[in-house]
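Every protein chain except one is present and positioned as in the full complex.
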Amino acid sequence: MSSSYGERFRLTIFGQSHAPAIGVTMEGLPAGIAVDEGRLQAFLARRAPGKSPTATSRREADTVEFLAGLVQGRTCGAPLTAIIRNTNTRSHDYDNLRDCPRPGHADYPAQVKFGGYQDVAGGGHFSGRLTAPLCIAGGIALQVLEKLGVTVAAHIQSIGDVDDDGFDPAEVNAVQLRALLEKPFPVLRDGAAAEMKQAILAAKADLDSLGGVIECAAVGVPAGWGDPMFGGMENRIAQLVFGIPAIRGIEFGLGFPAARLRGSAHNDAYYMDGSAVRTRTNRHGGILGGITSGMPIVFRAAVKPTPSIAQAQKSVSLSKGQNVSLEVHGRHDPCIVPRAVPVMEAAAAIAILDAYFCAGTNTKEGSPWI
Amino acid sequence: MSSSYGERFRLTIFGQSHAPAIGVTMEGLPAGIAVDEGRLQAFLARRAPGKSPTATSRREADTVEFLAGLVQGRTCGAPLTAIIRNTNTRSHDYDNLRDCPRPGHADYPAQVKFGGYQDVAGGGHFSGRLTAPLCIAGGIALQVLEKLGVTVAAHIQSIGDVDDDGFDPAEVNAVQLRALLEKPFPVLRDGAAAEMKQAILAAKADLDSLGGVIECAAVGVPAGWGDPMFGGMENRIAQLVFGIPAIRGIEFGLGFPAARLRGSAHNDAYYMDGSAVRTRTNRHGGILGGITSGMPIVFRAAVKPTPSIAQAQKSVSLSKGQNVSLEVHGRHDPCIVPRAVPVMEAAAAIAILDAYFCAGTNTKEGSPWI
Amino acid sequence: MSSSYGERFRLTIFGQSHAPAIGVTMEGLPAGIAVDEGRLQAFLARRAPGKSPTATSRREADTVEFLAGLVQGRTCGAPLTAIIRNTNTRSHDYDNLRDCPRPGHADYPAQVKFGGYQDVAGGGHFSGRLTAPLCIAGGIALQVLEKLGVTVAAHIQSIGDVDDDGFDPAEVNAVQLRALLEKPFPVLRDGAAAEMKQAILAAKADLDSLGGVIECAAVGVPAGWGDPMFGGMENRIAQLVFGIPAIRGIEFGLGFPAARLRGSAHNDAYYMDGSAVRTRTNRHGGILGGITSGMPIVFRAAVKPTPSIAQAQKSVSLSKGQNVSLEVHGRHDPCIVPRAVPVMEAAAAIAILDAYFCAGTNTKEGSPWI
Partner (left out) sequence: MSSSYGERFRLTIFGQSHAPAIGVTMEGLPAGIAVDEGRLQAFLARRAPGKSPTATSRREADTVEFLAGLVQGRTCGAPLTAIIRNTNTRSHDYDNLRDCPRPGHADYPAQVKFGGYQDVAGGGHFSGRLTAPLCIAGGIALQVLEKLGVTVAAHIQSIGDVDDDGFDPAEVNAVQLRALLEKPFPVLRDGAAAEMKQAILAAKADLDSLGGVIECAAVGVPAGWGDPMFGGMENRIAQLVFGIPAIRGIEFGLGFPAARLRGSAHNDAYYMDGSAVRTRTNRHGGILGGITSGMPIVFRAAVKPTPSIAQAQKSVSLSKGQNVSLEVHGRHDPCIVPRAVPVMEAAAAIAILDAYFCAGTNTKEGSPWI
């Protein structure tokens, strides 16, 4: 089903932007996992709206309420359900969207698919607000991965024409990633944050919006996670990441530029680093044949500019069959890229944890069936 | 499971490069669909090896044999299983890969995951040869989609540094796509084919390989196919496309360049084209919120250079824990991009057909439950 | 995942007996379906606790709260999530169950599986209380099925040694079933209710409990729903029904007694009833080869006696490795059969509706792909 993801760590996201609540049910977590609700709330705060002039003015506390699955702070083996109540909703902003679809939004396809019964308020189930429950699941996945020695963090690779430095894919490490997680506007290059914010505010002043690219890394993943063909680590991550609104592309390792290289320049040579097998370079981004190599996982995702802009735009009246001019009201982010950073980390963590649980029946020394 | 794909048109691919056979079982096809085996075989011939100096010298007839599911040339509602016998196998080429993993291949991760029990001959289940059964499923999906008015075709967007023109995403149409399907080396720009072949042969002469980008379009898909969140058309296509070996990235519509635009320059304005709703531009690539808009679906995928090159490369001996020099024998494509074109069409067709079947319970005029 | 069910009408049940809430998320319902909350609440009232001397004294209003998926009383195509707050919980009753497992309960297997982290209060996720969210999903499924002309109802076939009459499987009809739905203690034979209640009270007076059998019928299901092999209507219903606590067996049509007949006495002869194909008898219970025949669907499920009894029982102390005597406190039903009747209807409705949605790609006159 389309609002569910995962094989062994399975999550189902529910809610609409202006429904009573949004939330997530997680199945497959073993019993006994301690969930640190304080850290989870702090993780969610990184994507919560209403904090800065570069984001939407909608304010939501985004307080996580666990309805089921926790006993004295630990998972009990039953599904884990957490919700966030929607409070600051103003549904009258969206009244005419059933007839006049907003360019760049799901309004028109949804109208055709759902015959007019879809929830249009605030984008309904298509809203970026649904990334909050994704972050609940991801925040918990990150806590579990931490116990397995895995660290995940992302930075803003670019906003509009302002570029950050990229990760050194062979050298990126947990220390560097943890430092990134502390930054309110996570970039690698000094000065990039200020330039990016400036670009966002300039677009906002023009009643316009900006997109960008997010780069995400996971370190500490051992070799052997992920599966062949459609269960590859890229497949898993991509299937999840395209569930985040506004994503237009994803690339792993060197990505699209790899298509311009020769094999001799693209292959990563193996060497022994003590008793460990490593590659000196990491153009493969930590994944070969869908399975992790032990090198850092690195991928980038392109985020389109927020389609909701305050300028008048050309649309149609579906009922009248006429061209019309549309002004989009409501409260929107001039650029969602900064708030999408923890969402990308959440997505990576969920996909990696699911792959780990799927690897449970791998062949290991001493497997009883051999 | 990782060798399976799809929700309502469900395929499971089996086989290894040097197993007795490779094949696919397809579930979910309604009964009564006529399968044109001649056209299917012709479709497979487009990706079959052994045809040109730019491809591997391994020759396989790739004759499709239906084991089950067809009665007098039509589906009967039972699973459809088709196989291709492997004949031209030379497994002794691969003897030492369990110990010395090839750079850029799945050898090392597979060794860790499968404890040495994986099939190394010819890449085993990771081989590009497994795209042949994907093309069986895709070839059938294409025949079904044709009946639904959908045409799918791809072209080589680039090989190495040689670029083809791109599709005009708002204007690409079935006539143009069908012409492309007739070309042995499908490009849009006159002269691009010769330049690309030249580049491949130059790399081959240097004992090297090349990658490239494939652009794929589907026209005739009406608005309303695909699902929100993780069942979006991009999610479906991406999950499938990353199952093709060597894919490093995928982008929809304008893709990564969208991240550098402002919203006002990226949004596609709606207008009435007679009684049809269309967009004048198609930077969104025919998909909004995961659901088709009725405009052409356009995406591109990056293919890395073939990792198997005849040059000596640096690797390790896993048993000795030492660095070694490795020479990869066997027969390989200096560039797999041309042969991957029909594979990309197959992948798109499978994902789109699955989305169509999933849309079976959409809300339509006269639905009994309203 | 084990708390999820269904292919196209997919539900995930969450909650524990003493968690803040229990609930269900339903995916796959088309947009536009009107949900009558009043009738849903009335349906739930049929299984709610605390109503009669033959049931547990735990009182719960079981008020359904929709968190997501409804807009102005209609489904909107997004997941539908509904919860029931748990209010009347007394967790101190269950303190020692982690060490001394109750006979006939899941305590010991759960202790082994979940390593002691399972929720023991009130049976946790194993509690019969989790049939309330199943009834939410089932109540909605029943409303949808009604629009499709399908009526589902069950009666108490037996409690202890008191037997009700059985359905006439070839003649049972919607009028008869609707009458059954009005009865607070649904039986077919006059006098059976009083005898059964008497048996329950007698068992209760002896600090004991009783089991029974429930017979369920669905009429109005046309021929052609359900799928071959593992997707047969029996498979679907059985997979769901064994998710109800205390079920020990299920049989379709004539069931176990069929094993004693000869084929000539068991086969149901076809005949034309006007233009309709019917069978004169209905020993097959409306299902052949997993697919509905158009005759009424009839099945029976055996419910074991409530394992919680007030008598002292023999158990063990897991920590001490010693035999001990155990007295089970808490509030329990001396017989859950009456409250399980609507649960069985819910299960049947869910399975049938899922099969209907799965049949969306059946071959029909005018299918576009033929």
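By written order: A, B and C. Residues from 1 in each chain.
Operating definition for what follows: a contact is a pair of C-beta atoms (placed from the backbone, for glycine too) under 8 Å apart; a residue touches a chain by one contact, two chains touch by 3 or more.
Everything quoted here is computed from the prediction, not taken from an experiment.
Undergrad: For the chain that is not shown, enumerate the shown chains it touches in the whole assembly.
TA: Touch partners of the hidden chain, whole complex considered, are A, B, C.
Undergrad: Could you tell me which of C:9, C:66, C:94 or C:114 touches the chain that is not displayed?
TA: Result: among the candidates, C:114 touches the missing chain.
Undergrad: Which residue among C:34, C:61 or C:318 touches the omitted chain?
TA: C:318
Undergrad: Out of B:54, B:81, B:209 or B:292, point to the residue that touches the absent chain in the complete complex.
TA: The missing chain is touched by B:81.
Undergrad: Among C:2, C:63 or C:88, which residue is in contact with the omitted chain in the full complex?
TA: Here the residue in touch with the unshown chain is C:2.
Undergrad: Which listed residue (A:144, A:200 or A:318) would be found touching the missing chain in the intact complex?
TA: In the complete complex, the chain left out is touched by residue A:144.
Undergrad: If the hidden chain were put back, which residues of subunit A would touch it?
TA: Touch with the absent chain occurs at residues 8, 28, 30-34, 77-78, 144, 147-148, 228, 357, 360-363, 367-370.
Undergrad: Which subunit B residues touch the hidden chain?
TA: Within subunit B, the residues that touch the unshown chain are 1-4, 10, 12-16, 19-23, 25, 27-28, 31-32, 65-71, 74-81, 83, 110, 113-119, 121, 124-125.
Undergrad: Quickly run down the residues of subunit C that touch the omitted chain.
TA: With respect to the unshown chain, the touching residues of subunit C are 1-5, 13, 101, 103-110, 112-115, 117, 125-126, 130, 158, 160-161, 203, 206, 208-213, 222-232, 234-235, 238-240, 242-243, 245, 247-256, 258-272, 275, 277, 279, 284-285, 287-294, 302-309, 311, 313-316, 318, 321-323, 358-359, 362-365, 367.
Rule of thumb we're sticking to: only the chains that are shown with their structure count from here on.
Undergrad: Tell me whether subunit A and subunit B, two copies of the same sequence, contact each other through the same residue numbers or different ones, using over half shared as the line for same.
TA: At the contact between subunit A and subunit B, which are copies of one sequence, the residues are largely the same (over half shared).
Undergrad: If we define chain centres by averaging CA atoms, which chain lands farthest from subunit B? Would you check?
TA: Comparing chain centres, C lies farthest from subunit B.
Undergrad: Taking each chain's centre as the average of its Cα atoms, which is closest to the average over all protein Cα atoms shown?
TA: Chain closest to the assembly's C-alpha mean: A.
Undergrad: Using mean CA coordinates as chain centres, what's the subunit A-subunit C distance in Å?
TA: 38
Undergrad: Averaging over Cα atoms per chain, report the distance between subunit A and subunit B in Å.
TA: Chain centres of subunit A and subunit B, defined by C-alpha means, are spaced 25 Å apart.
Undergrad: Out of subunit C, which residues touch more than one other chain, so two or more?
TA: Answer for subunit C, listing residues that touch two or more other chains: 28, 31-32, 77-78.
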